[in-house]
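Data first, discussion second: the structure below is written as structure tokens.
Here the complex is missing one protein chain, while the rest keep their positions.
As written, the chains take the letters A and B, and residue 1 is the first residue of each chain.
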Amino acid sequence: MNAWNRITALSKIVALDGIRKHTLIGLVLLALLAETFGIFFIDFFGYDIGRVASDFFFSVMWLAGLLFLFFHAVQVIAWDEEQKIIFAILARPLSRTEYVIGTWLGLLILMLFLELLLGTIAWLSLLWIQSNVGEVYFLTLNGTGFIITLLGLLLTQTAVLSAIMLFSGLVRGGFPVLILSLAYYFICSGLPVVRESIQRQISMNNEGEGLAMILKALSFLFPDMNRMDYKGEVVNSLLSLDSSAIIFQIAFAIVYALLMIALACHAYSRRDIQ
Amino acid sequence: MIEFLSVHKQYEKQIGEKHAHVALRGISFELKQGQTLGMVGPNGAGKSTSIRLMMDFIRPTEGEIRILDKAPGDPAIRKQIGYLPETASFPKNLTCMEMATFAGITCGMNKKAIAEQSEKWLSRLGLWEHRNRLIRSFSKGMQQRMGFAMALLHDPELLILDEPMSGLDPLGRAEIVALTEGLRSEGKSILFCSHILTDVERLTDEVLILHKGKVCFHGGLEQIHQQTGETNLETAFLNVIEGQGR
Partner (left out) sequence: MSIKLWITGMILATYSLLFIFGNASGLIKKEQLSPVMPLSFYQIIAPYLRQLSAESLYIQTMVFIGDVDSTIMQRPYEKSLSAHFFTIQKLHPPLIDTYYSAQGFLPWLSREGTLSANAIHEEGMKVLPTNWRIPFYAGFNHFYFLNDPEGAAPLLRKSFETGNSPRLVGHLASMLAARGSDLVVSLVWIKSMLEREQDETIRQRYIKDVDMLERSLAVQAAIRNYYQKHGALPTRLDALIPDFIAEIPVFAQGYRLNYSDGRLSLIRPDKHSN
């Protein structure tokens, strides 16, 4: 119970500090500006306005989340070290594990706040667009699909945040952590494409099975970040996914994030803070 | 309260360095209960490293450290430690009270105790009227005083003060000196690290002189005066250092 109090106290100050920082306000304003631009973007399309609108809004939310992760979250952890704030925090009776979990939780709360705010704006915007175009151009706005897509987005970003916490435990400095996080993200994005092309090669020439095995093993460390992209469901009248598939993906993302955090706790517990 | 037994600390070799940096070379000393120990030494002597080892920010390469009879890695002991770093840094977008609340919660204090102690120490350090201001608007001296308040909020037995006068004007310094004297008379154990040797001479019972990672002297003020034949700590200190070879 005391450990939980310490963790929540730390997460509260991380979240408060982030909310009052102008960068977060800037991200929200940037996203709002982009979403306004979306009205003009949609105008170029003759038919599939609903789909284009929901793609646009979720893409803006994804970009805002990524900016938050790579430029705010990375810097919070780096600031802690470079500006020695971490010493003021660890001088309290807080273990390294509690520090990692508290910081992660605080950043997660901030990210949730950002995405839920942008998500609410996106939902209202989609309702407004639907009411202003003919039915044939925007037939369905599926609330369940919207929530599942938002959840998928949040879980993907949570996994990335957890990985950033781990990297910050392994290397010193904001810039190296940023580079490592970007590299990690691109590997996660690119690995499925490479695996697919190797599979094609195998089916055509029967070559490359060894490489396929290696890539499969690598995907254990670098999961496909795109597996929770459910954007298409927002405009489907019936969900094309079955609930067991969704539940599986949610469980996978949560367990992966927890694994990264557990490893981050180990990394932080062992390293010198200097 | 603090025991260092043959502590050796070697930092990891960085890219571009020929050799790994050895900060401490098997130092041993202790701080007894109720005592005030002044830790002094030239830059790079190992003072900051020793303090970081006590606070478990870094781990010793060899040797043993005991703080309040426990290993520094036990976070619970920090409920009894008040630490003031050389440069007090806090999250800039929090208020003084928010930081104090955080400090109090982590020490297991209830809301009433946090409120009472915050008022007591922030008032004492001239920050009570600024308690709801964001820390980013504080001057360096105000941040330093805030650091002191955070260190004392939970009424710790052991105080580790690293350059407590840093950033303070003469009035502020005088207040801190008076405060430290008061804490000393209350029976607190204090590790006092400072370059201002007049303050060390005034406030401490014993002196620990570090130089190039080794203990050059550990003993009472009278002892160092006798050993060096000097009447003040500054000249005695220089004498000891020169004896070790700069």
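Keep in mind that, in the parts below, a residue touches a chain if its C-beta (ideal position, glycine included) is under 8 Å from a C-beta of that chain, and two chains touch if they have at least 3 such contacts.
The structure presented is a predicted model; accordingly, all values stated were derived computationally and were not measured.
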Query = Which of the displayed chains are touched by the chain that has been omitted?
reply = A
Message = Using the touch definition from the top, which of A:Gly26, A:Gly143, A:Gly173 or A:Gly190 touches the missing chain?
response = A:Gly190
Query = Quick one: which of A:Thr8, A:Ser59 or A:Ser269 touches the chain that's been left out?
reply = A:Ser59
Request  = Tell me where the left-out chain touches subunit A, residue by residue.
outcome  = 41, 44-48, 51-52, 55-56, 59, 62-63, 153, 156, 186, 189-190, 192-193, 197, 225-226, 229, 231-232
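FYI, only the chains that are shown with their structure count from here on.
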Message = Averaging over Cα atoms per chain, report the distance between subunit A and subunit B in Å.
response = 41
Key: subunit A-facing residues of subunit B, complex   = 11-12, 52, 55-59, 75-79, 81, 83, 85, 87-94, 98-99, 101-103, 105-108, 134, 147, 150-151
Ask   = Hey, which residues of subunit A end up touching subunit B in the complex?
value = 2, 5-6, 9-10, 12-14, 16-21, 83-85, 87-88, 90-95, 98, 272-274
